[in-house]
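Some chains omitted; the rest stay in position.
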Amino acid sequence: MTLRELWERGEPTVGTWLVTPSDLSAELLGRAGFDWICVDGQHGLVGYEGMLTLLQGLAIAGVPAFVRVPSNSPEHIARALDAGAQGVVVPMVSTREAAEQAVTAAKYPPEGTRSWGPSRNVLRVPDYSAAVANRRNVVAVMIETPEGVANMDEIMSVPGVDAIYVGPNDLALGFGREQNDPEQEAVVASLLDGCRRHGVVAGIHCDDAQTVARRRESGFHMLNLATDASLLYHGALHELAVARGAEAAPPRRTASYV
Amino acid sequence: MTLRELWERGEPTVGTWLVTPSDLSAELLGRAGFDWICVDGQHGLVGYEGMLTLLQGLAIAGVPAFVRVPSNSPEHIARALDAGAQGVVVPMVSTREAAEQAVTAAKYPPEGTRSWGPSRNVLRVPDYSAAVANRRNVVAVMIETPEGVANMDEIMSVPGVDAIYVGPNDLALGFGREQNDPEQEAVVASLLDGCRRHGVVAGIHCDDAQTVARRRESGFHMLNLATDASLLYHGALHELAVARGAEAAPPRRTASYV
Amino acid sequence: MTLRELWERGEPTVGTWLVTPSDLSAELLGRAGFDWICVDGQHGLVGYEGMLTLLQGLAIAGVPAFVRVPSNSPEHIARALDAGAQGVVVPMVSTREAAEQAVTAAKYPPEGTRSWGPSRNVLRVPDYSAAVANRRNVVAVMIETPEGVANMDEIMSVPGVDAIYVGPNDLALGFGREQNDPEQEAVVASLLDGCRRHGVVAGIHCDDAQTVARRRESGFHMLNLATDASLLYHGALHELAVARGAEAAPPRRTASYV
């Protein structure tokens, strides 16, 4: 199933993020049942070569891939799509202009300014063409600053914005709040409302399974569960405690990114 | 703490195995609290370059490293030690001669035939010399064939064999038994007895935390808990089930290698 | 289709060889329509890490992969299969014992001595087990020395030898002949006869398309067409001549390996 087909089903989806440049762990997680997987080019330890490696690992497993680009640059967006990503997640989008720029970079003319260069796509995508690609690729922009929250309607109404992906960590930091501050929760709720109002998919970054479950129930449809690094690290902590005979195993945490 | 110091404490130790050639996941697991970590050069997806990468990742975290060599070859043993491993795990050792060959390869003259070439060690190990290295490095040999079981006393009594590492999968396969066959358990118990008799550390590969706990109680001191790949994959399966709201989460398994 | 299924169809197959460690060119050739592709670990510029890279590139395209191991060593054979190859091509097999050793290395007990370690296979192969793997993997041994020719019946009759792969270059060199010597052709014909007699697939290395066509008509079923390097280099020579306006384009050659 392509990312676009998944988007059109209108059901909650759960993915995870890759921050470690290993095609083998990508292949492994690609077989674990996630609906999509996102290569994190912003805070993950992956540059261009790492991104390509991870997209190849995911291609073996056949799971559709997002790339979070390091910044809202046309070059990064085009190169992620050229390399085989089906969608991009664009961080720190705070204005309508920024959202438009992201969409423009992701689309070939006449809808945008992406430059032709089929790269990994021409043999992989049936009847690949500019029109096919423009339709197929998914653009998610992150709202994760106070300015972005203030401009949510302008951002959400940009044609070609397929999803809003909420970044709770930067949001809290930008507002100077803790994650569990009730006002933080109110902001998240208002963003979810905005998405419904504008008919775009609502997405949010979650560090653990409990948070995914909670966000899914509240109506988010693009749900992230942890990262490869946190699954590995917290899995090890948990199992090691059990192995060493801890009376009560420590609560399983997959908290904040690692 | 060095591997040798760990060995001399005479207490149970828990480690894990790396099968994915990523210095970042090595660094991460190196910080998770294992007593030692073993790079699997036999069945792991790591060649020489992958092994070196993993040893570097572990060096960042400062956890002592074993390498399981691909086969009982003097070249593999020497090159693992040259690259910075503090110990080797040698697979498929079934005779006294094989055990002697492993030890000989791991020691400089006059105790063995290892060739001088300090490589990564000379700056890392205080006062590195042939004598220091001979004392410092740990040799573990695997008994995992019917022939090896038959020859256990001959193998265990070879000077320089510091530990016996039992490989239950190959053992079961070699005897044509299932893992849970009572006779398989009897063989494991006889190997543990042998280790006690000969004063060598008893080690065993365990795929999950429960097995580690059980083996530790029975007297094994070199206990392996899963692999990076199984921790990642089974961790993902478990978390994903919780995220999707499974009534009862599936039992957490870190079974056989993945 | 798996390599085994392909083998059981009993029809001519055409593959190519990879000598350049690039997952991208592997992915590209994997989409070009070959029945199988062989990673050349003997004369190709690929070590363990390169082999793994190429197997991953081929896995994206879904074409079944052979690995030619660097030498008839149990370690090389097991590690190629662990890494995801469906078959091995073993060079320089000149005696019955050598052929038996190759088969033994490729099979788990009770048929052989391969050590358990599912590595890349356990998630990829449905119901992976020792029995499944033993049945699934294909063993091709190369006859390419005068001694091998003399012992062809002993080699071809070893149970588990699925194919004989003829190496014309080493054969000619070993007999001190040119490739186009009629006696060289007689040797090839006798090997083809031997394969028919023993019911094993007859394979042969061909440097260009014309030779493949000729060998196919004579009855060979495992036909190699050139290498990635020769396809690239000779393709470039040909196109460059046309681009520069050569009166008559040079004959297209994909001769000897480059």
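Here the chain labels run A, B and C in written order, and each chain numbers its own residues starting at 1.
Keep this in mind: a contact is a pair of C-beta atoms (placed from the backbone, for glycine too) under 8 Å apart; a residue touches a chain by one contact, two chains touch by 3 or more.
Just so it is clear, the structure is predicted and the values come from calculations on it, not from any experiment.
With respect to copy number, the whole complex recorded in this structure file holds 6 identical protein chains, 3 of which are shown.
Criterion: only the chains that are shown with their structure count from here on.
Taken together, the touching pairs cover every possible pairing of the chains.
The distance from the centre of subunit A to the centre of subunit B, with each centre set as the mean of the Cα atoms, comes to 38 Å. Centre-to-centre separation of subunit A and subunit C, using mean CA positions: 42 Å.
The set of subunit B residues that touch two or more partner chains comprises 21, 45, 233, 258. Residue ranges on subunit B touching subunit C, taken from their complex, read 19, 21, 40, 42-50, 70-71, 73, 91-92, 144, 167, 169-170, 173-174, 176, 233, 256-258.
Interface of subunit C with subunit A (complex): residues 23-24, 27-28, 31, 56-57, 59-60, 120, 123-124.
By the touch criterion stated above, subunit C contacts subunit B in their complex at residues 47-49, 52, 74-75, 79, 82-83, 108-110, 115-120, 122-123, 130.
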